[in-house]
Structures are given as structure tokens and as C-alpha cells.
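Taking it in order: structure first as C-alpha cells, then the write-up.
Of the protein chains in this complex, one is absent; all others appear in place.
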Amino acid sequence: MIRRGTGKRSMGLGMAGLLALTLLLQACASGGNSGKTEASPTTTPSASASESASTSAEPSASEETKLDPYEVTIVYFGKPQQDDALVEEKLNEFFTEKINATVKLQPIASSEYKNRTELMMNAGEKMDLVFTASWLNYFGNVTKGAFLELDDLLEKYGQGIKQELHPLYLEAPRMNGKLYAVPTNKEITQGKAITYRKDFVEKYNIPIDTINSMADLEPWFEKVKADSPEITNFFLAGGSGNFTSGFLMYEGQSNWRPIGPVPAKTPMFLLDYKATDMKVKSVLDPEIVDLNKKELELYRKYYEKGYINSDSGTSTTAIDDYRKQGKIWTQTTTWKPGSDIELQLADNNQFEYVSHVVEEPIVTTDLAAGSMFSISRTSKNPERAMMVLNYLHTDPYVINLFVNGIEGKHYTKVGDNRIEPIADSGYSPGIFWVVGNQLKNYLKPGQPDDLYENWKKFNDEAKQFPLMGFVFDDTNVKNEITQMTAVVNEYKVIFTGAVKNPSKELDQRNAKLKDAGIEKVQAELQAQIDAWLAANKK
Amino acid sequence: MMFPALLIVVLNNYLPMFGVFIAFKNINYTDGIWGSPWIGFKNFEFLFSSQSIWRITRNTVLYSLTFMVVNLVLSVGIAVAISELRGRLLAKGYQTLIIMPYFLSMVVVSYLVYAFLNPDRGFVNVLLETFGADRVFWYSETEYWPYILTLVNAWKGVGIGAVIYIAAIAGIDPEYYEAAVIDGASKWRQTIHITLPSIQPIIIIMTILSMGHVFNSDFGLFYQVPMDAGALYPVTDTVDTYVYRVLMELNDIGMSSAAALVQSVLGFILVLATNATVRKINREQALF
Partner (left out) sequence: MIKVRNKRDNSIGPVANAALNAWFILLSLACVLPILLVVIVSVSHNDSLLNRGYSFFPEKLSGIAYESLFKDYGTIVGAYGVSIGITVAGTLLSVLLMALYAYPISRGDYPLRSFFTFVLFFTMLFSGGVVSKYIVFTQAIGLLDSYMALILPLLIVPFNVFIMRTFFQTTIHPALIESSRIDGAGEWLIFFRIVLPLSLPVMATMALFGTIAYWNDWFNSLLFIRSEEKYPLQFLMMRVLNDVQYLRNNVQLAAQNPEMMSQLPNESLQMAMAVVGIGPILLVYPFFQKYFVKGLTVGAIKG
């Protein structure tokens, strides 16, 4: 039928033709693309220079300004709501009057947020205010150049923000000394606590203030198990992605706190936060190994005695489901003022809770940078973006409009500073912790009147982690970290008590970690810490 | 005639092809994909210097080949059997029922498997205990899982896989069978000499195409179904699950592209080799 010769020749020609066509089309596409992305940063300074010269620097003054209209895109972490358009309209009314700006709300649902924003950043799409956080790879994105430097902008247009925020808040998102994001005002950190069902504490007279570790709980586990065997004393869900190996492993028993990379959510490097020498230890260090083994053997003992649920190795159930049914009487929690009431509300007011804070709240970089807004490098008017952000931190009207919706339609005001949300109203995005200033939100049912005073006090009293502001740059040790992640994942299950001989398994794991290069990472971490300390001598 | 489809292929697949370069670059947002610096093969290092490389490659390849053979035999077998059943209504009924598992997501499947293999209340352990045997901690014992995974994969895939062969068999000219009957051939001989050879081209093509994916694996099957249990990694860790786990926190688009590229290149070589072999035997049935 076909002679092979002709086939091959036309194949070659055809290939060449197709390749040429493809390259041509790509060149057009990329030319347009790179043209766009390069254009934006260069046009912004010239435009804003003329604008800032002609406008007043006071963002809150509602005088007639000569600002050009501009649409500020707000990309934020929240589920799209039915009435987003209505709220956006009202927001536009406000901002047009104040600074001749409009906003475009772009809520993105939680599970897509990271992927979609990174896609938008990779494609160079125009964005202004972008929600980010330490757990959304904020620092990685800063290194890649996603966000603009904010110090100048903050000085000029963000005075309100500076007044409202605790100063530590502005230290955490710094990278090499420069600020790239503005945290949302709320509780600046959380303490770790053990929370108890009040009725159990009263029944057994448990001195919760003296219990600071899982080991201390043993006599009480024994009593509860004897009286009520269907109650799970210590619930662990080893199969869940949320499982962090050993929640109170270090806190309450030692001064070691995690620093540096955390492969598979397991701390590998620790630092004595009360010491002055800032020397990093790894999990291979004998002192740490002893601590780990002690706790692991304890968990195993608990498992064998039936205090830990028998499916701890694979369970993915959220502890809240069991707690609502009354099957859990104690758990470890992260704590801030008002947590106990929140827990009670979450369980439909069935039970009351009390907590004992085991670890005093320390402000770490991760926690203080847990909810922030940055300005994207693709913004065409960063000044306006900063002005909008300033309003979102200072003006209770616009904050509550954004967070709670329109009065009468989405909530009813029952007091000076108190509201009751209307069920199924079409707007309940749950973004009180995402936007601006939570301390200016209207209080909701169940929240005590003095909640915000307590928070302010909490924030003021929180201790600063000595290395707050330090961020580890993993560029040189990416390969080692991938190896370590693989090892840690494989051995995660020993922290659930479901495995025999956990100490032996731990030794195996540590040997593999050594092969994976953990010492190289430790050296890198120490070097970076020393450099940071030298540069930031406080 | 081919133009519209060709245009779509160019737009959809060839234009974005420049993304392949991401594997060789260190992407940052300021420079974008075009401007970011080249770093050669650095993104590939994490994969090749990994302690697990032998294990994950072995697992991926062995499972792929096993699945290919098992599913082929079962799908063809089912297709032939269904085409021979006497009650056509029943046959249609079976066909509809056996494709159902295909539509379940692997997450749901993993829950179902868990309902069977849960150490406490799983159906299997309950059954074992009723008969006086000890219960098994399925999620910590590696020896059973190659069989479990092959079974689950087959259960999910042979129903829909048979559809192609059923359609192929439906297209066989009945005259061949009539001629065979006249010659006195039994059902069995008819199957061997008419049915199977008629669908042989399809089988060959499917096999060649599957070769391209030998170094890939069904992520859902190997990650969700074993509930990501660390003790099972020696037999459930594949290239895809490994890359996913270790890169989850690193967020490095270059490294994940590099891993995907390696899988593609290896698969590509395999396809070329298989195709060349088929060409030697029977030129008509090769892919190209």
C-alpha cells in the first residue's frame, strides 16, 4: 500500500511544519504575555507619583480628592455567597464616597485557595489585595516575588493600621527586614491547653491546674475507664491529615520548641526558647530522643490499657464528632480567651468546659502570620489598595459590612455592639478571622461583652518567641527535606500508640533520618539562625 | 477533514507544551515562566537521590504490568461471555450493573474498603472471628496488599473495560459465525478462531497505549485506599504517591514537573519499543 520512503519523508516535513507553526503561535502568546507582565510594574510608579502628589495623604478625611477611579480586587479566603454582589454594591458606595474607589470581591473556597492563587500568580493576573498566611506558603511566595514591599505604603496610607495592631504583628511577616503583608487583628497567638468537661472535673475532683502533661492524666484515665468504659479517654486519629505527632510532647515538660522545617507536620529541630544561646538540636539528639521515647512508651501503655481508641492508627474521624456525643471528656486544644465558650456553643450547649493552659502563649512567626493581606505585585495602584486595607482595619461600619453583611437583611442589631445573625440569609461567609480587624466586629450570641478587652490583654501579655521574624530558607536543602518527609510519613503511626515497640521503631526512623541528611539541614538551619541573630541584634 | 480536530489539539496540547521547560527552571513570579533562570537537572535530583527510588519504581512498574494483564484477561473474558449469554435482557442488566463501580471516586472506595478491613468492626474481621480465627490488622500487614489492590483495581475497571470489547464483538460480521457453524465448529472453537482474532487489533492497540503509562499509577488507588498507612509503604508507595507526599509542603512546581517528565519520557520509550516490536510481527496492527 504505502511505500515506507514516502511515509518517512512526509513525516519529517510534516513534523517540521507543525513545529514551526507551534513555535510561531507560542511566540505570539508569550510576547503578549510577557509584555503585559512587564508593563504593570513600570506604569504603576509613574501613575501613582502623579496621583499622590495631587491627593491628600490623610486616608480618613472625606474631603473632595482628585483621585482617579480605581477598582481594587480583593482576593480572599471564603466561600462565595449568594449575596456577594449586594454586599459589594454597598461597599462600593462607601469606598466611592471616601476614596473614589470600587472593590471587586473575589472569594475563593478554602480547598481551592492555595492552588488557584498560585495559578493566578504564575499567570501574572491582576490582583490587588490578596489574603495570605504562613500556612499558604506566604514566605515562599515572598521569595518568588509575588508581593510588594509595604513599609512605605504603610507609613503614607496605613496609619490607622499601625495604631490598631499590636507592634509584634508587624514583625512577623518580615522577610530580610522588609514587610510584605499586614496581619489581621485578632488574637495574636494561642496557648496549648488541656480542656475538660466540667462535669467530669467536678465528679472526680480533678486538680486540673496541676496537670501539665499526658502522663499526669494517668490516674484519672484509670478512674474514668473503670466507671465508664464506653468513654474514650485519649482519642487519636492517626489517619487524619491533621495528625501532629505528639501534641504535648514538648510543651509542659520542657522548654524545647520547634523551629525550622516541619516535614509532614512533625518537628525535627528544637530550640530552648528560654535559653540565650539559640543552639538548635535535632530529633537525633540524645536528650530529645529520651523525651520522645518516654512519651511513646506512655502512649503505648495507654493503648494497651485501652485508654486510647483501638483504631487510632487509621481513624480519620474528627474528635469533635465524638465529643458532641459525649464520648470524649478531655482533649488537648489550642486556647485563647473565649475558647471554652466556643466549644460549648459548638456542641449545641450540651456540656460545659474548662481548660488549663499548659503552655503559656508564645508569639511565633507562624501564628502571628496566620492571617494577613498582601498587595500583589500585579496591582496597578497599590496606594489605593493600602487605603482600602486601612479602612478595613479601622472603620467598624465597613468591617462589619464585609464580615457580617447588610443590617436588617443578614443580621439584626440587638445592642450597641451586638448582633444576631439571620439564619440562611444569603451571606454568612465566616470571614471574621480573615478580614481587617476582628476586634471591631459586632459581638455575636454567646460571646461575652469583655471578649475584646481580654484579647487585648492576652495579646499584650504574650511572650515573644526569641526567633520571631526568622524564616528558614530551604533552597539549599530541598532534596534532604523531601527525603526526611518520606521517612517521617512512614513512621508517623508510632505516635498513635497502635504500634508495638515504638522505641525500636523510633531508632529505626532516626537512623533513616540520618541517612536522609538531617544533619546537613541542621547545619544550614543553625547557620541561618546565627546570621539572622547577628543582623537583628536586639 | 481533520482540520478542526487538529486545530483543537494544537491549541489544547501543543501551545501549552512550553510548560515542559518548567522542569528545568527555578520559577519565580517576577520573571514568570519565560524569564525564570535555568537550573539544568537540579529539579530532578530529589527523585534520583532518594532512598526510596528502587522501591517506588519497582512498585509502580510491577503493579502497572499486573493490572494490565489481569484487567485485559478479565475484560475480554467478560465481554465474550456477555455476548454469548442467551437472555439478552439479562445480559444487558449484568452489563449495566458491573460498570457501576467505575463511577465511584477512590475516596468513596477507600471508605468501602475500610468498612471491610477495619480492625474492629470490618466485615472481614467479624467474619474471621465468627469462625474462630484471629483478627488481622490489615493496615499494618504488607503481605496482603498487592492482592487487595489488584482486586480493587479490577473490580473498579473491568466492567467499563469490557464495554469496548463488547462493542468490538458486536461489530463482527455474523457471516463468519454462520460459516463456522456450517463447518461444524463448536462454540469454543468459534471463540478462539473468530471472536478473539477479530478483537486482536483492539487488544494490541490498548496494550501499546497502556505501555506509555507503566511508570504512572492511579494516585487515588495507592494513596486513598491504603489510608496512607505508613506501615504499608513498602508495597503501596509508587512514584506518584511518593512525589505527592514529599512535595506537598515544598510547593516547588519545578520539582513536580521534573518527576512527571521522567515518567513521561520512560513511558514514551516503552511505547516506541513495544510499537516497533509489533511492527516487526504485524505491521498493520502497530500504532504507527
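Going in written order, the chains are labelled A and B, and every chain counts its residues from 1.
In this text, contacts are C-beta pairs under 8 Å (C-beta built on N, C-alpha and C of every residue); 3 or more make two chains touch, one makes a residue touch a chain.
What you see is a predicted model; the values in this text were computed from it and never measured.
Enquirer: Out of B:76, B:148 or B:271, point to the residue that touches the absent chain in the complete complex.
Expert: B:271
Enquirer: Per the definition of touch given earlier, which of B:53, B:70, B:124 or B:205 contacts the omitted chain?
Expert: Considering the complete complex, B:205 is the one touching the chain left out.
Enquirer: Would you indicate which residue among A:123, A:406 or A:523 is in contact with the undisplayed chain?
Expert: Considering all chains, including the one not shown, the answer is A:123.
Enquirer: Kindly note down the residues of chain B that lie in touch with the hidden chain.
Expert: Touch with the absent chain occurs at residues 1-2, 4-6, 8-9, 11-20, 22, 33, 78, 81-87, 90, 92-101, 103-105, 107-108, 111-112, 115, 118, 120-122, 155, 159, 163-164, 166-175, 177-178, 181-182, 184, 186-188, 190, 198, 201-202, 205-206, 209, 212, 253, 257, 260, 264, 267-268, 271, 284, 287-288.
Enquirer: Which residues does chain A use to touch the chain missing from this display?
Expert: Here the touching residues of chain A are 1-2, 6-7, 10-11, 14-15, 18, 25, 28-29, 32-33, 36, 79-80, 82, 106, 109-112, 115-116, 119, 122-123, 125, 133-135, 190, 240-242, 244, 265, 316-318, 320-322, 324-325, 333-334, 339, 342-343, 345-347, 366-367, 370-371, 424, 430, 433.
Just so we're on the same page, only the chains that are shown with their structure count from here on.
Enquirer: Find the geometric centre of each of chain A and chain B from their Cα atoms only, then give the gap between the two centres in Å, rounded to an integer.
Expert: Centre-to-centre distance between chain A and chain B: 37 Å.
Enquirer: In the complex, go through chain B and note every residue touching chain A.
Expert: 10, 14-15, 17-18, 27-35, 45-46, 49-52, 114, 118-120, 139-140, 227-231, 233, 242, 245-253, 255
Enquirer: Taking the touch rule as given, give the residues of chain A at its contact with chain B in the complex, in rising order.
Expert: Against chain B, chain A makes touches at 18, 21-22, 25-26, 29-30, 33-34, 37, 118, 121-122, 124, 137, 140-141, 143-146, 239, 261-264, 310-311, 313-314, 316, 377, 474, 478-479, 481-483, 485-487, 489-493, 498-499, 512, 515-516.
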